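And then chain A:
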Amino acid sequence: MAKLIDSIKSFVKEKILKNAHVRENIKSDYVLETRNLGITFGGLKAAQNVNIKIKKNQIYGLIGPNGAGKTTIFNLLTGVYQPTAGTFYLNGEDLTGYSQEKINHKGIARTFQNIRLFNNMTVVRNVMVGLHNNPEFKCSEATSILRLPRHYKVEKAMRQRAKDLLKIFDLEDERNNLACNLPYGKQRKLEIARALATNPKLLLLDEPAAGMNPNETEDLVKTIKYIRDNFDMTILLIEHDMKFVSGLCDEITVLNFGTVLAEGDTKTALSDPEVIKAYIGG
Partner candidate 1 sequence: MSKFTDGLKKVKWKNYINYAAIGIVTIVFGILSIGGGLPSSTLYLLEKIAISIILAVSLSLVVGFLGELSLGHAGFMCVGAYLGGKVAAMLAKTALGGVGEGILVLIIALVVGGACAGVCGFIVGLPALRLKGDYLAIVTLAFGEIVKVIFQNSSAESFGGPIGLTTPRFDKKYLFIIGLLMVLATLAVLQNFIKSKHGRAITAIRDNEIAARAMGINVTKYKLIGFIIAAVFAGFAGVIFSYSQNNISSATFDYNYSIEILVMVVLGGMGNINGSIISATLITFLNVQLQNVLKGDLAVLKDLLYALILIVIVIYNNAPKLKNFRDKYNIGNILQKLIKRKHDPARTRDDAARWDVVPTKISMDEVLSTDIIVDDTGDNSADVGERRGTK
Partner candidate 2 sequence: MKKVLSLILAVVLCFGIVCAFASCGTTNYAENNTKIKIGISGPLTGGAAIYGIAVRNAAQLAVKEINEIEKDGNGPLGLQFEIDMYDDKHDPTNVPTGYANLFEGGMQVSLGTVTTKPGLEYKVLSKDDNVFFLTPSATGDGIPEFSNGYQMCFADSNQGGASADYFNANYQGKKIGVFYKADDEYSKGIFDQFKAKLNASFGTIVEAPFTGDATVFDSQVNLLKDCDVIFMPIYYTPASQFMSQGATTVKANAIYYGCDGLDGIDSIEGFDITTIPQEVSYLSHFNSNATEGPAKVFIDKYNAAYDEVKEPLNQFGAAAYDCVWAIYEAMKVAKANGKEIPANIAPSALCEILTEVFNSESFVFHGITGKTEGDNKSDISWESTGYVNKEAIKYVVKEANA
């Protein structure tokens, strides 16, 4: 019997887990550090050898022409795709290979390029979903079904927290509207509020200013800075709007065809001849 179990164990080890990623934490001064991160789809190298280092409280930009692999990087960092090469670390903790849920629990939250709200729920409840895993609002299924006092307490506290968050984004008055009925700009803001509700250490924003008018964009810049300052947040964002990026980001990485073209200080990186060539198409 014991022999059988051993043989099963060795089989699992050799055949199934043979190349599984062994996680190793490192000592890192950076909130996010990626090492040679890459993914290939069939023959297509969607991203390769991406090394990004983001310091605490930085607003970091990820830019590049269409199809450069920016959203792919986001998907890698949030576990939607599993990287085929490389690793990434959050505050030195290796998160490579974790599921989306787990990565979120570890402290990375994101928004989406094409807005993904819970359309049939009200605004306030969208945010409350974000608060779901907060240890403060822990409440088991049985507690809820039996309607123990804890359930009411938690619900009330969650609602209050959600309202507070919505206030920051000036969405408090809309809280009882269905999310799908909000105007576009407000939907984007709601997505950020919802991501923030999960209490992340690193916030990934995928084209937050897309489709906004200049006034709204200006407003957004203020809000993002406010988040960074008041929530002690580190932010990685994708954006096309150069003005937006140069006005907001401390450092950037420029991608093209899945590889890093330039990185570093926003101004220097943007004036790199390679970057200009990639954008203008020289």
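The rule we apply is simple: contacts are C-beta pairs under 8 Å (C-beta built on N, C-alpha and C of every residue); 3 or more make two chains touch, one makes a residue touch a chain; residues count from 1.
These made the cut because all candidates are chains of the complex that A comes from, given by their letters.
All figures in this text were calculated on a predicted structure; none of them were measured in a lab.
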| item | value |
| --- | --- |
| Chain touching chain A (counting every copy) in this complex, out of 1 or 2 | 1 |
| Interfacial residue positions of chain A with respect to candidate 1 in the complex | 16, 18-21, 36, 40-42, 78, 80-86, 99-101, 104-105, 109-110, 112, 116-122, 124-125, 128-130, 132-133, 137, 139, 141, 144-147, 151, 154-155, 158-159, 173-178, 194-195, 197-198 |
